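A protein chain is absent from this complex, but the other protein chains hold their places.
Order of writing sets the labels: A, B and C. Residues in every chain begin at 1.
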Amino acid sequence: MAHATHLDTAARSNNSLYLFVWIWLVVLLGVGLTLFGLPIPREVAVALIFTVATIKAVLVLRNYMHLRHEPFLIYLIVLVPVLFFIGLALALVPDLVLRHAQ
Amino acid sequence: MFQFDTVERSLSRFVTGAMARRAVCQSNPGCLSGTAGASSAKSLTGIRDVVGGLLPENVSSFGGEIDSVFRLILYVVGFFFVVAEILLIYFAAHYRRSRAKRALYSRGEKAREAAWVLVPAAVILMLDLGIDAAGHRAWALVKQNPPRSEVEVLVTAKQFNWNFTYVDKNGKQGSGNDLTLENELHVPVGKVVRMILTSEDVIHSFWVPNFRLKQDVVPGRKIVAWFKVTKPGTYEIACSELCGFGHYSMRGEVIVHPEAEYARWRAEASVGAPASR
Amino acid sequence: MGAGVQPILEADEFDDAIRRIPPGKIGVWWFLASEIMVFGGLISAFVLFSFASQGAFAAAATHVQWRLGAINTLVLVTSSLTMILALGYARAHNLARTRWCLLMTVALGLTFLLIKTVEYTSEIREGFVPGTSLFWSFYFGMTGLHGLHLIGGIVVNIFLLVAALRKPAWDFLERRIEFAGLYWHFVDVVWIFLFPLLYLT
Partner (left out) sequence: MSTAIATAADLAPVHEHELGFLRRYIFSIDHKVIAKQYMTLSALMALIGGGSSYLIRWQLAWPETSIPGWGPVGPDNYNALITMHGTIMVFFVAMPLLLGGFGNYLIPLMVGADDMAFPRLNALSFWTLFTASAVLIASFFVPNGPAASGWTGYVPLSDKALYTGVTWGQNLWIIALALEFASFLMGGVNFLVTGLNLRTRGMTLMRLPLLVWLELTAAVVFLLSVGPLVAGAIMLLLDRTMGTGFYQPDRGGDPLLWEHLFWFFGHPEVYVVALPGFGIMLEVIPVFARKPIFGYRMVVYSTIGAGLLSFIVWAHHMFVSGMDPRLASPFSVTTIMISVPFAIILFAMIATLWGGSIWLASPMLFALGGVATFLIGGVTGIFLGSAAVDIVMHGTYFVVAHFHYTLFPVVFFGGFAGVYFWFPKMFGRMMNEVLAQLHFWVTFISFNLVFIPLFLVGLGGSPRRIYELSSYETLKHLQPLHIIATLAAIVLLIGQLPFIINLVYSLLRGPRSERNPWHANTLEWTVDSPPRHPNFVVPPRVYRDAYEYSVPDAVHDFIPQDLAPEEAFGIRGVAD
C-alpha cells in the first residue's frame, strides 16, 4: 500500500502548479502592503489585510501541504484546534478587553 | 430559592410522615393516620440541622440561598450516589462466580438494554439543568447585581495584611482624613456593605466562612463585593488563595455592631483617624 | 451482529481512509495540531491585549521596520516554494535538482534569520527590548519562538540535504522531504499571520 500511495501522490505533485501558487502568494503580499499604505480607515485596512493573509495561508495549506488531497480526518486535525483557540480567545474577551472598555 | 425550600419541606414531611404512620400502624392494627405532623416537623429541622451543622453558622442575608442550593445538590447526587453504590456492592456480592452456569450474554446494545443506562443518564441531565437554574439564581444574587450600598469600604490586600479604608462622609475617598484600619473591619448589622477589593502584590482571597462570601483579590483590578450581616458579633476573615509564606496567618476580623454602637464607633474612629494611620 | 460471527471487516469508509494515511505524515499533522494551539494561544493573547491597550500597541508598532518584515515574508514564501519543488523533483527522481532545492531552502531559511538578526540589533540599539512594553514583549516573544521553529526546520533540512548528497533510497528520501515540508510550510503559515499582526497593524 505504501507503494500505491507513493505512486498516486507522485502523480499529484505538479511543479508548475507550485510555481503558479508562489506567484499568487507574492502578488497577495504586494496587495497586503498596498492596503497597508493606502489612506483608508485603519479598521477596514486591518480587516482586508487579514483576509489576504488568510487567503495566503489557505493557498499554502491546500497546495504546498497537499490538504486538498487529504482525507477528512486531517481536515479535522487542523480545524478542531483552530476552533478551540478561537473559542478560548472569545472566552477571554470579557476579562482582558471589556474590563478596560468600562 | 424559596420554591425549593417549600418543595424540600413538603417532601421531607411526606417521607417522615409516612415513616411515622407506618411505625404507628405496626404498633396497633386499626390505626388512624395523622399523628405524624409534629414528628415530621421535628425530623425536618433534623435534616437541615445535620446539613447545616457541617457548615459554619450563616449570618449573611444571602448565605441561606447558597446553603439551600447546597442541600438541593446534596439530595440529588446523594440519591444517585447511594443507588449506584448499593447496586455495585449488590451485584458484586450476588453474582459471584459459579462453575455451573455461564454468565448472561448481554452486550447492552439493544435499545431495551441500553435504556437501563441511558434513561438514568437522561434523568441526571434533567436534574443537572435544575441545579444550574437554582445555582444561577443564588449566584446572580451574590455576585452579579450588588444592591445599593449603605456603607462603603475600600479593601486593600497585601502580603500579609488586610487594610480597610472608610470613605470619609464629607469629602471623597483619598481626601486626607479617610480612616484606615489593619485586619479589622467594623460594619453595622443589617446594612448593605459594599467592598471595593484590590491587591498591592499577589492574588489573595477574601473569605468569611460565616458570610458564605469569597472573592479573590487581584492586583490591577477593582473588584466589587457586598454583604449584609444579620447578626452582631465577631467573624474571621481568612485568605483562601496561596499568597506566600505568610498565607496561613493572613487573618482578619469583621466586627459587626448594632447600629447605634456602630455610629458611635465610627464617630470616635474618624476623630482619631489621622493618628491611626 | 451477534456472537463470534461478526463480519471479518466492517465496511467503514472513515476507518479505511485513516489506515491509508502514511504514519509519518499523520504523525506530523498531529504534531502540527498541537503547534497550532501554541501559536494560537500566543496570538489570541496578543490580539486581546492589543484591543485592550487602546492604541498603545499600534503606536509601538510604528517602530518596527515593516520593509524588512516584508522582505522576510518574501524570503520565507520563496523557501516554501523551493521546499515543495524539492519534493516534486524527488518524486521525479531528479537527484541534482532535489539537492539544489534543499540547499536553496536552507539558504533562504538562514537569510530569514540573518535579516531578523539585523532587525533585532537595530531595534535593541534604539532601546526597544523585551521589557520595554507589552507590545515589544510580544514582538520578541512571538518572533523569537517562530525563529526557534525555523532553526529546527533548518536543522532537519540539513539532515535531508546530507541524506540527498549520499546515494539516497528514493522512497525514504521522498517521505522525509514530504514530512519535513509539512512542518516547514506550517512555520511559513505562522509567519504569514505574524507579519501583518506585528508589522501592519
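Some observations on this one:
What we mean here is this: a contact is a pair of C-beta atoms (placed from the backbone, for glycine too) under 8 Å apart; a residue touches a chain by one contact, two chains touch by 3 or more.
Computed from a prediction, not measured in an experiment: that's the story for all the values here.
Shown chains touched by the hidden chain across the complete assembly: A, B, C. For the chain missing from the display, the contacting residue among C:Gly40, C:Gly88 or C:Gly147 is C:Gly40, taking the whole complex into account.
Summary of contacts with the chain left out: across B:Val153, B:Val187 or B:Leu213, the touching residue is B:Leu213. Contact residues of subunit A toward the unshown chain are 1-3, 5, 80-81, 84-85, 87-88, 91-92, 94-96, 98-99.
Hidden from this view is one chain, which touches subunit B at 54-56, 65-66, 69-70, 73-74, 76-78, 80-81, 84-85, 87-89, 91-92, 95-98, 101-109, 113-114, 116-118, 120-121, 124-125, 128-129, 131-132, 134-140, 142-144, 159, 201-203, 205, 207, 209-210, 212-221, 223, 235-236, 238-249, 251. Remark: the residues of subunit C touching the chain excluded from display are 3-6, 8-10, 12, 14-15, 18-24, 26-27, 30-31, 33-42, 45, 49, 52-53, 56, 129-131, 133-134, 137, 140-141, 145, 172.
Here is the rule we go by: only the chains that are shown with their structure count from here on.
At the far end from subunit A, in terms of centres built from Cα atoms, lies B. Across every pairing of chains, the maximum count of C-beta contacts belongs to A-C. Rounded to whole angstrom units, the spacing between the C-alpha centres of subunit A and subunit B is 49. Averaged C-alpha coordinates put the centre of subunit A at 12 Å from the centre of subunit C.
One simple way to say how far apart two chains are is to compare their mean CA positions; for subunit B and subunit C this gives 51 Å.
Residues of subunit A found to touch two or more other chains are 99. The residues of subunit B never reach two or more other chains; the list is empty.
By the touch criterion given at the top, residues 1-2, 5-6, 9-10, 13-15, 18-19, 21-22, 25-26, 29, 32-33, 36, 42, 46, 49-50, 52-53, 56-57, 60-61, 63-65, 70-74, 77-78, 80-82, 84-86, 88-89, 92-93, 96-97, 99-100 of subunit A touch subunit C in their complex. Within the complex formed with subunit A, the subunit C residues making contact are 14, 17-18, 20-22, 26, 29-30, 32-34, 36-37, 40-41, 43-45, 47-49, 51-52, 54, 58, 66, 70, 73-74, 77-78, 80-81, 83-85, 87-89, 91-92, 171, 174, 178, 181-182, 185-186, 188-189, 192-193, 195-196, 200-201.
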